[in-house]
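Complex shown without one protein chain; remaining protein chains in place.
We just call them A, B and C in the order they show up, numbering each chain from 1.
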Amino acid sequence: MSKSFEEIKELIIQFREERDWKQFHRIKDLLLGLNIEVAELQELFLWKSDNEIQQIKKAEIENEIADIFIFLTYICDEFDIDLKTAINKKIELNKKKYPVEKSKGSNKKYNELKS
Amino acid sequence: MSKSFEEIKELIIQFREERDWKQFHRIKDLLLGLNIEVAELQELFLWKSDNEIQQIKKAEIENEIADIFIFLTYICDEFDIDLKTAINKKIELNKKKYPVEKSKGSNKKYNELKS
Amino acid sequence: MSKSFEEIKELIIQFREERDWKQFHRIKDLLLGLNIEVAELQELFLWKSDNEIQQIKKAEIENEIADIFIFLTYICDEFDIDLKTAINKKIELNKKKYPVEKSKGSNKKYNELKS
Partner (left out) sequence: MSKSFEEIKELIIQFREERDWKQFHRIKDLLLGLNIEVAELQELFLWKSDNEIQQIKKAEIENEIADIFIFLTYICDEFDIDLKTAINKKIELNKKKYPVEKSKGSNKKYNELKS
């Protein structure tokens, strides 16, 4: 169970290869699919109060989160993107855009932060 | 650079803690944010031909993919979801819903697969 | 200013024709574009408290709502759909799915309503 990013990616891509599904995975379909999966996650929460949200089954949320990640992996595969590298770069970038002393406790976008 | 899922998650959550942003991360905002990030990824591709897509800078795609993953991580954190476990479970589920012999080379949803 | 649906549609389609943009409006791009416009509307509200939402400029909301409607009109045009007819049909359908006596004051989906 202690799989790395690489092993998880391999699992997902192998699943697809066994089914010969790459032929359907044109980029604009993957982008639509990504949104469809996000909407399925959102639907679990729609109209619900905080109390009702507490009662959503964790397995249902896990299920939709996994679907989103699977689409993300397909898109990474398409452009030869290493997810870990992408995230590391982004965190470094965000550290510059949102320095702690300016952004702490603020919900402003970086271009609205006081200088 | 060979970080595990756990280390990446820790990096993302620590970034947030240092800025005290959890207070803004109500679940419905996280769900809206997830969709906004997906749209930013989609916007890179909008109206573009296959040729024009080739010219999109990889760094731009990486940047948006990372943002999506960051929101996914926040949502996982909210519900104490282990992403790896979620994906493993989902792949097992999908293997049952989409057996190779029925789904190979088909773009049908599982409930439309011939029995 | 008292324009009908037909006049508004004509205005939108004429704007496109003058710019010769139909060539870019492949259906999957229109569907991505629709989502991108929805995200732009959502972004106005992201992270905001009820108080902060009161301070959003009405013109900004109008602006994004109009963009969504414009994409909707393009898609209707693609499939020769009359929006008014579509809405009338849907309301009739919803009246059957959600009879007042069962659905009043309930946030349940029609397939979860008590019989």
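The definition used in the following text is that a residue touches a chain if its C-beta (ideal position, glycine included) is under 8 Å from a C-beta of that chain, and two chains touch if they have at least 3 such contacts.
Because the structure is a prediction, the values reported are computed rather than measured.
Listed by residue number, the positions of subunit C touching the unshown chain are 1-5, 8, 11-12, 15, 18-21, 23-24, 27-28, 31, 34-35, 38-39, 41-42, 45, 53, 58-59, 61-63, 65-70, 72, 75-76, 79-81, 83-91, 93-95, 98, 100, 103-107. Touching residues on subunit A toward the chain that is not drawn are 24, 29, 32-33, 35-36, 38-40, 42-43, 45-47.
For subunit B, the residues touching the chain absent from view are 28-29, 31-32, 35, 47-48, 107.
Simple rule for what comes next: only the chains that are shown with their structure count from here on.
Separation between the centroids of subunit A and subunit B, computed from CA atoms only, is 2 Å. Subunit C has its Cα centroid 26 Å from the Cα centroid of subunit B. Among all residues of subunit B, those that touch two or more other chains are 24, 35, 38-39, 42, 45.
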